[in-house]
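All protein chains but one are shown at their positions in the complex.
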Amino acid sequence: MAPILSIDRVTKYFAGLTALKEVSFDLQPGGIYGLIGPNGAGKTTLLSILAGSIQPTSGTVVFQDRNVTGAKSFAMAQAGIVRTHQVPRPFRALSVLENVEVGVRFGRSQGSAGDLWDARRILEWVGIAHLADAPSVTLSVGDQKRLELARALATRPSLLLCDEVCSGLTEPETASVLRLLRKIQDAGTTILYVEHNLKAIMSVSHHVIVMNFGEKLAEGSPEAVQSDPSVIAAYIGRTA
Amino acid sequence: MANYICNPTKWYSLSVGLLFLALLAVLPGCGKGSKGGTNEIAIGVVLPVTGREAKPGQYQREGIELAIHQINQGGGIFVRELGKKLPVKEVFYDDGSDQAKSAGLVERAMSADNVVAVLGGYSTALGEAESVMPDRYQTPWITTGAAASTIFSHGYQYIFGTLSPTDLLGYTTAEFLGSVVDHGKLKKGLKLALALENTDHGVDYGKGIDKWIQEHPGYFNVVFSEKFDLGSTDFSGLLQKVKNARADIFLADAHLQDYITMHRQYMQTAMYHQMISYGARGPEADARKALGDATNYIFAGIWWSGKLPYPQVKRFAADYQGSTGRPPDSWYAATAYEGMRALAAAIEHAGSLNKTAIRDQLRTVELTDSLLPGQVLRFGKNGQINTPFVIVQNKPGDKVDIVYPPDAATGEAIAPKPR
Amino acid sequence: MNGAGKSGASARPRFAFAVAPLLLLAVLAALPAFSLGPNTVRLLFVTLVWVTISIAWNILGGFGGQVSFGFAVFYGLGAYTAALSVNSGVNSILSLLLAASVAVLASMLVGLPTFRLRGPYFAIATIGVSEAVRVVMTNVSMTGGASGYRIIETRPFHQLEHFYAALALAVVAVAVSMQVRHSKFGLALIAIREDEEAASDLGVNPYRTKLLAHALAAALTGSAGGVFAQYAAFIHPQGVFAFGIGVAILLMPIIGGIGTVWGPVIGAVVYGLIQEELIASFPQLHLLIYGSLLILIVLFEPAGIVGIARQIVPRLRARMEG
Partner (left out) sequence: MSAVDLLNLLIAALLQAGVYAAMSVGMTIIYGVMKIVNLAHAGFLMLGAYFVYELYARFHIDPLLGVLLAFPVFFLIGMSVHWVLVRRIPTSDQPTLTSLLLLFGLWLVLQNLGYVVWGNSDRAILTPRTLDVLQIGPISFPTVRLVVFGAALTSLGSLEFVLHKTWFGRAVRALMQNSDAGRIVGVNVERTARVAFGVGIAFAGAAGGLLAMIYSFSPDFGGPFLLRSFVVIVMGGLESFAGVAVGSVILAVVETFCILVLPANYQPAIAFSLLVLALIVLPEGVAGLWNKRRRWA
């Protein structure tokens, strides 16, 4: 099977500092990929490059056989890559439903007719349909995370980039969000999932990529990665 | 600034209602305005008494009000049609030196206040904007402070002006300098540097100078001529160029504020010119206050001077001092005073308050005891008067002398300017 | 287009939406028949011009959150374009279209570089653009530079023609504003205002959306400038390009309530009243009024007069019912 996303020697400098150094990997369609690493490993930088929020200094990004290197985030979203933010960023003046509508109307679907029903269905799907007409600012943290996911899903992505969807959530909330991720995967969307919470990520991913100091350290199944000595060294080296 | 979108339906009708209320509030405000009736003659006065042109605008207002005061002391203007004298009532608006506003206020006076005529329009830009209105409302308008002849070149039928055209100012300025050369005080063939305000006023001034120079070859040649924007805070760039041009005579054409700012910076560049003029500005008290002795020997071509040797000028100066507590500062009050007097004469001749009849009389009215140089005020075919200019020069000890024309002179021109 | 309406809002507001503006329009259109006198018509005319511009600014600044101090550029260019084309024999409606086109062109020239800047930097850049354009226009000889430019009137002046032109334009502006508010385009603008990056992450092209809003606003502002120029018949760069005009254009919608359809309209009416009634008697007081209003609005009620009304009305209603 052809990879849905393939990145090749992606490098990013910030004002002379190297944030990412020649990172390469492929994602196959339909999986949940975990992206882990200690603080400052370059996970969010990589996610931002894939989402088009920032542009790589060098390297290529190929998505569904299209070279999308350096595309802006709206172009990425229209191509089918969409991200969520670690801290939810709802459009505060808009209702929950209207927030989702933005995704419906401007994402890959560029929907017009019947899209409202779509937006409502998505809200139902993530479990906040009862809040559709509430102002988005009134939502709890957990519901804001769901809204963040709903908005992203509304663009009908092929690849969903999740940035720490579980941070700041309680145990039961985390469990329910993880269930949601699996549901999304079941519906055919590939997920690249950045997470600090190792337990969460190991439980949900079928493939894990480990980064350290801006470089890819290892990748493989959760079990294989967990027993990789270089990974252990990186984590222990940091915590010690 | 969040959360300004909410369900519009709740308050929608309310906001529309507010709009209606606001509109209703407007209407009575505009409907009113004195329905002058037959007890008095309403005359609109639109001048800048705030903003950049506040000082001259204020002087002009004082001139007009002095004339109105004197007319009313005599019982008013006799209107034959009504068989009685009616007092003059001033309807005053301040345009804040803003041209769009001044046009709007002239329109307001002409359409809502039942005036028989409007006086005003100080400075060329404001005068240009106002000059659109008189023909629309068939109401005579006399500008007492805008001299650019373009205003009078559009074929308007209801506009008049009590300032001679600016090209004559430029011409007289050059003529005066020529006479100084003839007296042997300055050499022939001197180099002139011109700095002109970037308006029709400046253009006309420059044209006048050019005209004289072309008619009298050999006297002067212009080595530098550039425009500047009124209201700048900084003229150092322009002055640097003037300095580099190494001219013998510096002639600028500026408004009062610009004259003060520019001359201050002129002094700081350590330039020397044998003669300096700022066009129609020079002897003002404000300049003296801001610049002190640095204003000495500056000469100016002006429409009127308190030094003119006519008895009516002495009387006017005394009356003005009596009503305001200070002597007339330069020419501003006099041309405004004369504008009001000419209007009063025209109303009396017309014998009615019909605006077209008054306009017809303004075309032929003649004041033979005028304050202005030559003592005769008569509007030309285009509506503008054409009295001669006088050249005055500042002298040490706060003295100002008329130095040209010779028949009005109160002192000798000092040239070249002592270093 | 109206997402919220389709979702099953009651029929009454939709009725209000359709009827109230028509009613307002009818009243305004019939006003001159009451022989109000030219001064009232002039005041209405000026207010309608302000209404149009205020609405235009609100499209970019209110919905899109891009605060521009530089709308005098479009107003002035519109005025000059209309004046130049009327003088060269173009009929007055066509000259307004030309004015709009030139303003749109200018909005592109201004927007292409400046929309790369965010928020306050954009605002500051527009100050620079506006002042630079004023200086240049003061020196362009084709338009008479600082001498100003005059429309040579070839036929008698009919005030009502100008009034109806301004009225028509204001109606167009209100219609455009309502349409934008409830359209996909409006949704994009609001999303950009709230969080430009998040909007872009969801597929909204912020740059293009802002340029489009800028162009739309410029077209309305430019035509309004053209309508004004045809009435004034004399325009001057220090007048139509003045920084004060740019400031006034920004103050009106903010005072009325930005991001709403009717806030800018109310703001413009209030502004027109203050200009007319206060300036005649207290020329400098308006600065104090606008300044304090701005401070109060920023600190306490970002939604302006509309926001205040929104707070008061429910209380009044509660009192009346209770």
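Order of writing sets the chain letters: A, B and C. Residues in each chain are counted from 1.
Throughout what follows, a residue touches a chain if its C-beta (ideal position, glycine included) is under 8 Å from a C-beta of that chain, and two chains touch if they have at least 3 such contacts.
For clarity, every value in this text was computed on a predicted model and none was experimentally measured.
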item: Candidate in contact with the missing chain, chosen from B:39, B:73, B:214 or B:233; value: B:233
item: Residue, one of C:116, C:158, C:208 or C:317, that touches the chain absent here; value: C:116
item: Identified contact with the non-displayed chain, of B:154, B:264, B:349 or B:417; value: B:264
item: Footprint left on chain B by the chain that the document does not show; value: 1, 50-52, 54-55, 198, 226-229, 232-238, 240-241, 243-244, 257, 260-261, 264, 267-270, 286, 289-292, 294
item: For chain C, residues in touch with the removed chain; value: 65, 67, 113-114, 116-121, 123-125, 127-129, 131-132, 135-136, 138-139, 243, 254, 284-285, 287-288, 290-295, 298-299
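The working rule: only the chains that are shown with their structure count from here on.
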item: Label of the chain whose CA centroid is most distant from the centroid of chain A; value: B
item: Chain centroid nearest the full-protein CA centroid; value: C
item: Where chain A and chain C are represented by their mean Cα positions, the distance between them in whole Å; value: 42
item: Mean-CA-position distance for chain C and chain B (Å); value: 35
item: Centroid spacing, where centroids are CA-atom means, of chain A and chain B in whole angstrom; value: 72
item: Shared interface positions of chain A, touching two or more other chains; value: 92-94
item: Numbers and ranges of chain C residues touching at least 2 other chains; value: 4, 190, 194, 259
item: Partner chain C, residues of chain A touching it in the complex; value: 51-53, 72-75, 77-78, 82-83, 85, 89-94, 97-98, 101-103, 105-108, 110, 112, 116, 133, 151-152, 154-155
item: Contact set on chain C toward chain B in their complex; value: 4, 9-10, 12-13, 16-17, 20-21, 24, 27-28, 36-40, 42-44, 46-47, 62, 65, 135, 138-139, 145-148, 150, 152-153, 157, 159, 181, 190, 194, 232-234, 236, 238-240, 257-263, 265-266, 269-270, 272-273, 275-277, 279-280, 283-284, 298, 302-303, 305-307, 309-310, 313-314
item: In the complex with chain A, residue positions of chain C that touch it; value: 3-4, 6-7, 184, 187-188, 190-191, 193-195, 197-206, 259
